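The structure under discussion is supplied below as structure tokens; questions concerning it will follow.
A protein chain is absent from this complex, but the other protein chains hold their places.
Every chain is named by a letter (A, B and C) in the order it is written, and numbering of its residues begins at 1.
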Amino acid sequence: MTFSQFLAMGGFAFYVWSAYGFAAFVVLVNTVQPIIHSRKVWRTLRRDLDRAEEEE
Amino acid sequence: MKGGLLSAMAAVFTRELLVFWRRSTEVMTALVFFVIVTTLFPLAVGPERHELMLMAPGVLWVAALLATTLSLNHLFASDYQDGSLEQLLVSPYPLSALVFAKIAAHWVLTGLPLALLSPLLAVQMALPTKAIGTLVGSLLLGTPILSLIGAVPAALTLGVRGGGVLVSLLVLPLYTPVLIFGAEAVAASAGQGFASVAHLSLLGAFLAVVVSFAPWASSAALRVSLD
Amino acid sequence: MGEFGGFAGVSRLIKFIHKYGAPKRFYRLAGRLVPWFAGVTALLFVVGLYLGLYWAPPDYQQGDAYRIMFVHVPNAWMSMMAYVIMASFAATGYIWNVRLADMLAKATAPLGASFTLTALVTGSLWGKPMWGTWWVWDARLTSELILFFLYVGYMALQASIDDPRRAAHASAILAIVGVVNIPIIHYSVYWWHTLHQPASLTLTSQPKIYITMLIPLIVMSFAFMFFYFTMLLVRVRSEILVREQRTDWVRKLVGSKQ
Partner (left out) sequence: MTSHSLFSVRGLACARGDRTLFAGLSLQLDAGEAIHVRGPNGLGKTTLLRALCGLSRPLRGDVRWRGERTSDLAEEFAAEVAYVGHLNGVQGELTAAENLERAIRVFARGPDAALGVAAALDRVGLARLAGKPARHLSQGQKRRLALARLLVLRRPLWILDEPFTALDVAAVASLSSLIGEHMAGGGLALIVSHQAFELPGIRDFDLAQFCKVRS
């Protein structure tokens, strides 16, 4: 079972790899987006905290 | 004059009709919308009776469903603005009973006229006359379900920006079973004359489930929205 | 199907929440759990992909196309299970006023929607080689599509209400109404399907499941399940910070991480 045969997926390469590709893409987005969001949350909370401390 | 639950519900029901009757333009919009949407299809698809006949059950039912969705805002919106909805929440009667009376009044003003008007449009859509009875029957059974289920998103989106469009986004997925049973019932009787009793009885069963569930859910939704 | 198993599992989950109810304790617990869950998820994915794409023999009928099943079926199951879990979290949050449950429900929605979207896309990618059309009005794909609209509706309602408490409780009621309707939608779509295509091959009658296919399917299902829990914990941690920002422990936490 050579690598190229593996890639060919018995002629259904396009469908199998795009299915797995899309699933991987969704997994990636669902991994990266929450991490970016949490960094954004930390930044806004720190900014509010600093601003609150200035007012006191 | 001792007030009882039934008289309170009757009061809500009659007042609702009275208020709508005096603001009848809103009632008419749903009906006119129903007529216009149905009339668009022959213009789009062409007047061949054979083609129209095939589509008639689906078109009539989708048009009725969209007309109800359009009118869902009339259920609570004006009472929310003038504060009479808030008073209902402070009334000494179970809110779900009063809400049920409001939904019933809404049905009488939108669902019922749709059902009674549908034969005219069925003729326009070349629906075989033997199916018109089932059409009216399915609409009479189906439109109360639409009003009952629709009351929950209508209550949830009170005072929310973009509420109107949001209601239809929330309610249409919940309407799919009613659409399936309703349109299939009419298609069955329009086709080889299958007995559409099965479809109508499923519609009736669904109505029973919804009658027991929706008033509670929409009063809970009202309490959340007015919290 | 997944719904009823989901309810039993979820009640254990709710007791777990009560034990770790306070957002502060859950925040720290989740922080410790995330790396472990992530590790297990990665491992399961690697094993699953190897088994599904390489180890399992091609199907005599569908050839290698059936391998899409190892991605499509787990996502379909997870999309259903995630909605049941979301509705249970939402109901817990609404009825017993447990803020953490509201946050868990809100964190679940985008994940559930993603599972549904993946199931739809992979379903149509599987349908193309089998029936030559991208979209097959097959019973499962159709009810999956309606489930996707329910998720979008939930997220839209959640986003359009400013007050977080009202947003949580309003979408909770929608989720409860939704979860009651799911079986009804499910069976009405199946019933509708049998009316129109009684004989034709549908996605539901997938190839006979041999042991060689079952193993990758199970592994991939657990992979996606652990992926869901990992990202649920990550999402809920930032949700906790946002909703608890006025409490002292969050101020100290944010302050300490200058």
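Throughout what follows, a contact is a pair of C-beta atoms (placed from the backbone, for glycine too) under 8 Å apart; a residue touches a chain by one contact, two chains touch by 3 or more.
Just so it is clear, the model here is predicted, and its values are computed rather than measured.
Visitor: Considering all chains of the complex, which shown ones does the missing chain contact?
Guide: The omitted chain makes contact with B, C across the full complex.
Visitor: Residue-wise, where is chain B in contact with the chain that is not depicted?
Guide: 1-3, 7-8, 10-12, 15, 18-19, 22-23, 78-79, 81-84, 86-94, 98, 223, 226-227
Visitor: Can you name the residues of chain C that touch the chain not displayed here?
Guide: Residues of chain C in contact with the hidden chain: 97, 162-166, 243-248.
Criterion: only the chains that are shown with their structure count from here on.
Visitor: Of all chains present, which has the mean Cα position farthest from that of chain B?
Guide: A
Visitor: Please name which positions on chain A make contact with chain C in the complex.
Guide: Those in contact with chain C are residues 1, 6, 9-12, 15-16, 18-20, 22-23, 26-27, 29-31, 34-35, 37-38, 41-42, 45-46, 48-49.
Visitor: Show me the residue ranges of chain C that touch chain A in the complex, using the header's touch definition.
Guide: Contacts found on chain C: 45, 49, 53-54, 58, 63-65, 67-68, 71-72, 75, 110-111, 114, 117-118, 121-122, 125-126, 128-129, 227, 231, 234-235, 237-238, 241-242, 245, 250-251, 254-255, 257-258.
Visitor: Any idea which chain C residues touch chain B in the complex?
Guide: Residue list for chain C touching chain B: 94, 146, 149-150, 152-153, 156-157, 160-161, 165-166, 169-170, 173-174, 176-178, 180-181, 184-185, 188-189, 191-192, 195.
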